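Here the complex is missing one protein chain, while the rest keep their positions.
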Amino acid sequence: MNGKPLIDWNWIGGHLDDIWALTVEHLVLAFIAVAVGFAISFVLALIALRWRWSYAPITAAAGLLYVIPSIALFAILVPVTGLTPLTAEIALVSYTILILVRNTVTGIDGVPIEARESADGMGFTPRGRFWRVELPLAMPLIVAGLRIAAVTTIGLVTVSALIGQGGLGRLINEGLDTSFPTKTITGAVLSVVLAVLADIGFVLLLRRLTPWTRARGVTA
Amino acid sequence: MLQALIDQVGAVAAWFADPVNWSGNDGIPNRMTEHIVICLLSMVAALLVAIPVGLFIGHTNRLSFLAVTLANIGRAVPSYAVMALLFPLSIAFSVMGPGGDIAYLATFLAMLLLAIPPVVTNTYAGMQGVERDLLEAARGMGMRGHQVLRTVELPLALPVALTGVRIASVQVVATATLGAVFGGGGLGRFIIQGQARNDDARLWAGAILVALLAIATELLFAVLVRRANGKVRGAGSPTASAAPEVPFGSILDQSRR
Partner (left out) sequence: MTASQVTHADAPSGIAPGASVVFEHVTKRYDAGAKGPGAVNDLSMTIPAGAICVFVGPSGCGKTTSLKMVNRLIEPTSGRILIDGRDVLQEDPIQLRRRIGYVIQQVGLFPHQSIGENVAVVPKLLGWDAKRRRARSDELLALVGLDPARYRDRYPSQLSGGERQRVGVARALAVDPPVMLMDEPFGAVDPIVRERLQDELLRLQEQVARTILFVTHDIDEAIRLGDLVAVFQTGGILAQFDTPDAILGAPASEFVARFVGADRGLKRLSLSRVSDLEPRAAVTGVVGASAADARTRILADPASPWLLLLDAAGRPLGWVHERRVPAAGVLNEDMADPTEAVLTPRMSLRDALSAMLDADVITGVVIDDDGRARGVLTVEQVASALR
């Protein structure tokens, strides 16, 4: 509408370093959030499995955090922890808890009961049984949860640009603020690519971790 | 610190108590309505696309790989990025959304993209979950494909499919707030305004309202899913024994024998 080309390739060519830096920043933010989120969720899952009654309150609390809109959570935390990566991380971690706790608990619950019984009968200690039998069999669901958490986190990192963080989200916002579509498009497209790559990455990871799910054919 | 928290709660309560915030364009009822309309339009459109697709691949088992892969990709795409990309489009087409919302097209499309994957995958999964024996019993009685679909597959797939709609709806309610960043309407406005004006009470109020709406949506669907489950198990509620259920009920009896 205003005669300027939509994508200024020269600009992109000239700022590859910056773009790369932002991409890395984006990935780091996401990775930390998912890692911390998983650590916390794993502990919560263990608690929920050990003390069954705690599962409902834990998922209720995680669910409550989940429905708070991201822009609100970011904004609310700013007075508390400032315009820092920490603020973004706290919010990002909060969004991962629900799915990770739920999937971990459901995954472990889904282990076939006869595998558990034969494990006991053979002389596994309860702890041995958990780490060597139940956890490996819960892997598909746990990794599925991680996959969703990773992908949503990458998406939310773009939103965290609104409080000054956010890797590629910053590129998007700068483009919007300065009416420079190239930045916006680059930022947006790259964040989509990142998310899709992460998705594919987790699918491949799952395949490697669970070779038995792909075993084919029954012997005569 | 505790004092600050108490003060905050008081401020928010005061904000809710203020009649100014209940009237006019910027009032709670108006914004709430805007938000609901935005979400509803996107959800309806998403259902119109996703459910037929899910039913098709579930019933015929064709193209499932393609559909599931596309759904996965769609789910991975960050909504904010999509809105940013579509925003200029919105302006270019001068599409007006509720409340004179010029960002509406972007929001609508982004929410569409967000809602379709869970509904497709869950509808498909629900159809897949119907036991083969039941389908064979139905066909064995002389039912045609579409009759099997209507009387056996749909009721049995309903709980899982509804769960997909529930997941999608809650996500849409929460994420539609992003529209406000681009000047759109809905409850997100309160959040953006609160942040811009340093008005914490408004900010919190916005968050609370969205959370409440999302929870209400979740609860609504929980009830719907439970009722759908009840019908599947023939749990003897008065509606379950109504006429449309009878042919389905006799299939279950047949297969148990």
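Which chain is which? They are A and B, in the order written, and residues in each are numbered from 1.
Convention: a residue touches a chain if its C-beta (ideal position, glycine included) is under 8 Å from a C-beta of that chain, and two chains touch if they have at least 3 such contacts.
Only a predicted model underlies this, so the values are computations on that prediction, with no experimental measurement involved.
Engineer: Give me the visible chains that the unshown chain touches, in label order.
Structural biologist: When the full complex is considered, the omitted chain touches A.
Engineer: Considering the whole complex, not just the chains shown, which residues of chain A touch the missing one?
Structural biologist: 112, 114-125, 128, 133, 136-137, 139, 210-212, 215-220
Rule of thumb we're sticking to: only the chains that are shown with their structure count from here on.
Engineer: What does chain A use to touch chain B in their complex?
Structural biologist: 1, 63-64, 66-73, 75-76, 79, 148, 151, 154-156, 158-159, 162, 168-169, 172, 175-176, 181, 184-185, 187-189, 191-192, 195-196, 198-199, 203
Engineer: Touching residues of chain B toward chain A in the complex: what are they?
Structural biologist: Going by the criterion above, the answer is residues 72-73, 75-82, 84-85, 87-88, 92, 170, 173-175, 177-178, 180-182, 188, 191-192, 194-195, 200, 203-204, 206-207, 210-211, 214-215, 218.
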